[in-house]
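Dropping the structure in here first, questions after.
The complex is shown incomplete by one protein chain, all other protein chains being positioned as in the whole.
Note that the chains take the letters A, B and C in the order they are written out, and that residue 1 is the start of every chain.
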């Protein structure tokens, strides 16, 4: 570990040298080395390639959602050669990945989050990551060979179809897509939206959540997950949704309908009624990935912010921006919030590593709320420093804001997580009340023992309605 | 005025009935009636027409920036028939307008701000409004006949070219566009961006700020304003800038270069070196218009917010959203901030009406900062209530957010206004210090007179470096 | 009115000159002149007297709550001579006062809020103000002669006893104090706290809210208000409550018990069961008074803030504080929020003046939440500029913070007002939903008429459960 501790003051401080000290015991030498390779790959290959990528997509909707920017395949070749492939699959639960823990991959995901192309270039892009985890964990051999292998190999892409437009799908028990058994098949009817990734021409399989048993009294047993090939007749992609003006092509977010879509019964994952269980397991690590990419996004925004306020060509009122009023305070607050947010994500990651996602519910929910908010705050400040350039295509800030903004909504809006966290925390309320009352009583008794007269501040000895005896 | 006071409890409360009581003495009966017509026109004609408008623009960049959606001309006919035309030109300073005060128009602008098409439909759209004010106030007869008349008539549109990409133009003394006299002409060289409105095929004149005298020791005398026909050779529109992913076609925000662009000397406005004076006069009322449209935007966001949390089809966890946690508090906070913001804008408007824009500097700067922030807050909450629909094209919220976001940047970023406000306020500092010290001294003397020994909390009697005598 | 508009640039700008333009039509010449006298009296007499007042109170609890600082009587004499007496009683409803409107008095209350002694010196101090309103409005002749006359004359003081320690009294239906008829008397039992003013040795009458009919099915008819002389046997003041460490002596906040306290039946106000009605009428103008005093407190905090950052003796890192980072931005934000808050209060005041308190419920609730928050924010910033001196007795900021903090609690905590506001606003939800849907439908029809194919973004034509037909 000692090598990690030496922060070189000569030139660049590498990613591994910047790992917070508290996280270092959890980072292997191999992960630290890989992290530095990730940083170099992202900064020197992917970020420059982003410029090309955005221009290889095309202009009309038609073009944009049939594009496969060639630069991506060039990057994938480079990434594979560097050993940067499938780092997201945690070693504790999967043998198919690169052999890192969630914490180790989390550190890498921060850097992936700085580039538009880096996650896909290393086969670590959502929603494929979560989808691969699902198939690897719950899929049959048939399912693995047919879809997991090409996914792991970066040959195809996938989509995850859960959310529906006509119900409040922040509560997944509301979904209405029907999956009906019919002989050796299942037949699907309904509509989905925010089907992210569905625009990519290489997207060949949809992981679909629907109801096989809508009347089951246990509303967490009504759902099932089934794998649907993109070619199944009856599927219509009606349109692609925009995010604050961005279409996120070619990936995209589709609004899709299923009309009597028939798939073989062997495509059912794990069995009917297991849908809730599957999607819950899927969401834990994915939220960590999102959160760490958001940390990377915030760092990138801060870097652009710092670049601007040190731009000698931009001197309002005769001084570089960093000399003005609030700029350095915003820089400092950005640094404080990013650093605290990163620690929270890393702690959540290690909690998943050691206790699995279910044991890390609190930690995951915390970062789900904390990190997107800080990311947006830092980007917003950076935009403000750039003025018009900040909201335009001339900086990456505007599109980072748009995608950062969705992080407060995807996988459940802030409010759902806050309520859940609040409810769990509130369960401790009666115990706290009891303890505080016991402490107060003991304090009053101690006073009496020491000859001190006091009144009872918590009114412990008085029942409601009883006549006042202070 | 009494009619205004009767808030009907049977059905709809009209716009004029909702004028804050404190503003009513400033609103004529005619303005109140017009306000109700504006409301009806916006809600019943313009907002439905927005849907058509967005679809008549086209898909490719080429199409989008040569479009003139026919629905706009239909609306303009209706608006003229209703007498809703050029309401923005304040009666105190112009005879060409509809004869309302800034406050009265402000009330109307709130409703215009609820629709994408309403401002243009009533010939009250930026940047034409400010441009018309400039020509009406400072233009020659020649300039008025050539450009003001068709602008007032809604026949042509205009652009305002001030900001430049390579300098910090939040400080307008930095601009570099050169305007050189050459015989009977002026020759312009330089580049501009955020040239809003330049995308519209009907945009025929540009109001350009440049430097005629870059070495003048008084840096507020270096600039001039000149009128440039869109057909002048040497002008290239390189590209259109996007705002958080939106291109705002056909209006748009252009990045333009001027290469030896020659215009007749008679196009100079007011005379060389008067540029700063002209643009300062231009910005006051425009900021009120923006602010009141932002109030309308916030009201609209709140209406959509309320619509969603009362949607019976959207019940996460079995309850409509308004039953959940923070929703009603956010509604209440929205109401509080919108109402306070509106009063601030109306007070700024009446201050312009009574003291002109220069006498209202403080009030204008205050709303320039206050209102965009509250608008974004309310929209953001509404987006959060809608989830995915909120950031997509299915609600107007996302594009409202994008254009609301620019309001923290256009006409000077928040930080510039805050600094200016802070500096002005700070001038009162020494006087406050003196008064507080005088009060403290008097208090100490009073104590002495009443036989009370006290020490001097402000250390008034001690010079720095002097030995301590408490 | 014209005289009011001339803002002298030579020296001091008087209070009447600083009335926001939008409020001026509501301010009589006499009120404007009185306002200037109030300002002068507060700045030149009361603020210096505050120093004496605080030292005339004494040290031990015993001393502090039997003190009557002589300086107060000196100030009262001066105030009476200046005609500054009972300005709070609005002319529209009372003949006993100085003949000002709520708005006019509001302007004066801002200045009273800058001094510890000014409100009492002008006989405009809570809770006497609300108590006098109650007796003047609802009291019998007997009650008026016995208590209103000496109160109006500043001879005695009063307390208002509503809140109780053992229940959630933010919901007044929860109170438990019993008032039982017994022959020609009523007998009271129960306890009260936050009985503000009860510590003053001149406090001679308590206005008490209790239940005469606890089982009445209409829970707003259970309560009654009765006048209790401070000498009635059975009353015990157990202790005085502190506010963030301050005891607010001699006024104070008492914790009191009533044990078979017997008062004549003629002391009942308005009649049994009228209690809720009485206290609701009492709270409206009182909240305006509090809010305007809080505006004054915020202004004073800003003045102290400005004084500090212009203190030449205090130069951290070689520069006066106003040269540092965020200071001027905080100044500017203070100015913005104070000015918007003031307008909100003045609009609420004029709404009471024109529609009475019931018609101004929304406006009152808005300022009840808005103003205390901004006051605390400004004070907090000022404290931060002063460092240690800011939290100590050497500036008025710390005690202003403490009493400002209670404003988020007294007369109902923020949360109750927000919820009430949110609920009222939410009633408009279904109407908004309907209108938005109608607009959307009309937009779709317009599209059809213009030959445009669109989908239905609000899913208006689809019932839940129905098969998808996009």
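Please note the rule applied: contacts are C-beta pairs under 8 Å (C-beta built on N, C-alpha and C of every residue); 3 or more make two chains touch, one makes a residue touch a chain.
Because the structure is predicted, anything quoted here is derived from the model rather than measured.
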Which of A:148, A:168, A:243 or A:309 contacts the chain that the document leaves out: A:309
Candidates C:37, C:416 or C:438 - the one touching the absent chain: C:416
Residue ranges of subunit C at the interface with the undisplayed chain: 59-61, 163, 165-171, 174, 193-194, 241-246, 253, 313-317, 321, 324-326, 383-384, 387-394, 398-399, 401-402, 405-406, 408-410, 413-416, 418-419, 422
Touching residues (missing chain, whole complex) on subunit B: 165-167, 176, 189-191, 236, 238-239, 255, 257-259, 325-326, 328-329, 455, 459, 462, 464-465, 467-468, 470
Residues from subunit A at the interface with the omitted partner, ascending: 5, 20-23, 25-26, 43-44, 47-52, 55-56, 70-71, 302-304, 306-307, 309-311, 313, 322, 327-333, 335-337, 339-341, 343-344, 346-347, 350-351, 354-355, 362-363, 366, 369-370, 389, 393-395, 415, 417-423, 425-426, 428-430, 432-433, 435-436, 439-440, 442-447, 450, 452, 454, 457-459, 464
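We adopt the following convention: only the chains that are shown with their structure count from here on.
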Innermost chain, where centres are averages of C-alpha coordinates: B
Same-site or different-site touching of subunit A by its copy subunit B, using the half cut: same
Chain centre separation in whole Å, for subunit B relative to subunit A (CA means): 37
Chain centre separation in whole Å, for subunit C relative to subunit A (CA means): 46
Residues of subunit B engaged with two or more neighbouring chains: 313, 389, 393-394, 415, 418-419, 422
